[in-house]
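The complex is shown incomplete by one protein chain, all other protein chains being positioned as in the whole.
Which chain is which? They are A and B, in the order written, and residues in each are numbered from 1.
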Amino acid sequence: MSLLRVDNLSVEFPSLYGDVRVVDNFSLQMAAGEVHGLVGESGSGKSLAALAILGLLDPAASRWRCDHLSLNDKDLLRASASERRRWQAKYASVIFQDAQASLNPSFTVGKQLDDIIKLHHGGGKAERRERAADLLHQVGIHNIGPALESYPHQFSAGVNQRAMIALALACEPALLIADEPTTGLDVTIQAQLLELLLKLNSERGMGLLLITHDIALLARNVERITVMYCGQVVESGDADDVFLQPFHPYTRALLDSLPKLNQPSRRLQALRGAKPSMMNLPVGCYFGPRCPRADRDCVHNVPLSEQGDHRYRCLFPIGLADRRDGAGS
Amino acid sequence: MNSRFVQRFISHPAALPALFGLLLILLLAVLGHALSPFNPVLVDPHAQLLPPMWQAGGVAAHPLGTDDLGRDMLSRLLHGARLTMGSATVALLLALVAGVLLGSIAGLAGGLPDLLLRRCMDVLLAFPSILLAILLSLAFGGGMTACVMAVAIALTPHFFRVCRDGLCEELGKDYVSAARLDGAGPVSLYLQTLLPNLAAPIVVRGTLAFSTAILDIAALGYLSLGAPAPTPEWGNLLASAHDFIQLAPWTVTLPGLAILVTVLCANLVGDALRDAVNPRGANP
Partner (left out) sequence: MTARLGRQLLALLSTLLGVSLACYLLRQQMPEQAAPSVLGFGRYLLDLLQGQFGLDQNGDAVLHGFLAVLPASLELLVSASLLAVLIGIPAGVSAARRHQQWLDRLVGAFTLVGYSVPVFWWALLLVLWFSLTLDWTPVSGRISFLFDVEARTGFILIDTWLARDAYALEAFLDALRHILLPTLVLALLPMAMIARVTRAAMVDALAADYIRMARGQGIPEWRLVWIYALRNASQPVVAVLSLQLSALITGLMLVESIFSWPGVGKWLLDALSRGDYAIVQGGALLLAIVLVVMNFSMDLLRLWLSPPERGRRR
């Protein structure tokens, strides 16, 4: 059963210099209960892709189109706007990086939970309160009584993060999209939070889409991974495959920039050059100008290739028997 | 004053026309004496209530018509520009100096002085400019001085607040600590580090306060709490035209339009400045 399927999603922002395509033919598939990592530098379009999937882009400032979009096996593009919104609200939730900003400062946490529970489950006042308390318990907030009566500004950053997750869980989603959930938190809190998300995944069978710029966060935590660069998917596949044998030089570079315990003396590799501006992208492969393996052919458009379940957008993938490696050996 | 700021200012659609309009009005105010064709208080019994030249019965000698005593409207408006804008500028500068000085003391000293000064400003906020003008005219005699003082006092809390709140915010920032660690003394810290960062919001507030000052001065003139009667201050012009509103509507419309256009230009410039200084600010 497919939890989420997105085919060829593109998002464009009109600007003074013409339309800027910030997400370019993005595709993604998730099975129910899957933990999926979406990784890319800031500005690679990963958050915008998620917002577009959830229908949360500002329609006045952006345009999007998509070949296919389904959530929990329902084709959302064929549904009416209100139907789509209801379906999405029921089966998908999103949490953002800034928990303080994601909670309404003018209402108590209990009131905010209650609004959503009322919307999705109904029930009497006592029943709803019971449910809200249960949610806070699940995300590891103790002192539940006072917590329900508290305003977000009265909590610490860590507790706010948990309260936000409780809010996201209130509709019992089948898919939780976590947009940079751990960025800006202390390392210990990062670990606790990730543990909590993974626990919710295993206990409730809730699919989890982890969006991050930090590929280290995904190692050993996700089942599948998608790597984005300049609005395009450059590599996707089973996490073990991608981590062990990345085909795309960009993924390789991301992994090389991580410290490894088993190779203590190795110098970390920094990626040369800077990410190009989205308004002025290079011709052909967007990674070309920074790529150590680039060739004359890289100025042509590079399609997404497949090797089993493993997809990559490169003419000269690392370690595959392609022309370059063949000529070299 | 960097080029990005200028660019943002210019990108505001109405900024440049408004700025030129304001400069033109200021120029007219300064040159008003030389430009006006008649003495503004010259009574001409043969030219009473002449309409503007584009209406039937208007004459070219009085392009904007005359009032009930045959005084030339154009001359009166030009002289009035000098009076109204001049007193508004004086009031604005007084308020600016007082507000920034007191605001700096409150922001830098903190503690008790801050508390006392803030209370004083709360007291001032309790007196609208008209009320102040009435009280001051009782204590010190009426006239232009009391009127300008009243407007200045009523504007002071605004500058005080901008300066004090700005200082409190800036003092908590890292660059101030860095300057302190570099060994900057309190005076040089204030003059070289803090004040330049406060200049922008103060200038913005000043432009917007200028329009308030013009409106207040004219209002006081209208209630004859400002300049004495024959002076062609814009508010006075409206007050003396009050009785002829049906007979000679231009004596009412023209001074009002003069005030409206001036204030509109000042507000537009102020808005554009604010947007340029603070591209995404909610602070009105």
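Structural remarks
Note that a residue touches a chain if its C-beta (ideal position, glycine included) is under 8 Å from a C-beta of that chain, and two chains touch if they have at least 3 such contacts.
Because the structure is a prediction, the values reported are computed rather than measured.
For the options A:Lys125, A:His153 or A:Arg220, the residue in contact with the chain missing from this view is A:His153. For the options A:Leu71, A:Ala170 or A:Cys314, the residue in contact with the chain missing from this view is A:Ala170.
When you scan B:Ala154, B:Leu167 or B:Ala227 for touch with the missing chain, the hit is B:Ala154. The chain that is not drawn here is touched, among residues B:Ile25, B:Leu125 or B:Val277, by B:Leu125.
Of the listed residues B:Ala34, B:Ala60, B:Leu112 or B:Ala139, the one in contact with the hidden chain in the full complex is B:Ala139. Counting over the whole complex, chain B has residues 119-120, 122-123, 125-131, 134-140, 154, 158, 161, 211-212, 215-216, 218-219, 222-223, 235, 238, 242, 245-246, 249, 252-253, 255-256, 259-260, 263-264, 267-268, 271, 281-284 touching the chain that is not drawn. In the full complex, chain A contacts the hidden chain through residues 51, 54-56, 60, 85-86, 88-90, 92-96, 98, 101-108, 115-116, 119-120, 151, 153-154, 164, 167-168, 170-171.
Definition applied: only the chains that are shown with their structure count from here on.
Centroids of chain A and chain B (each the mean of its C-alpha atoms) stand 53 Å apart.
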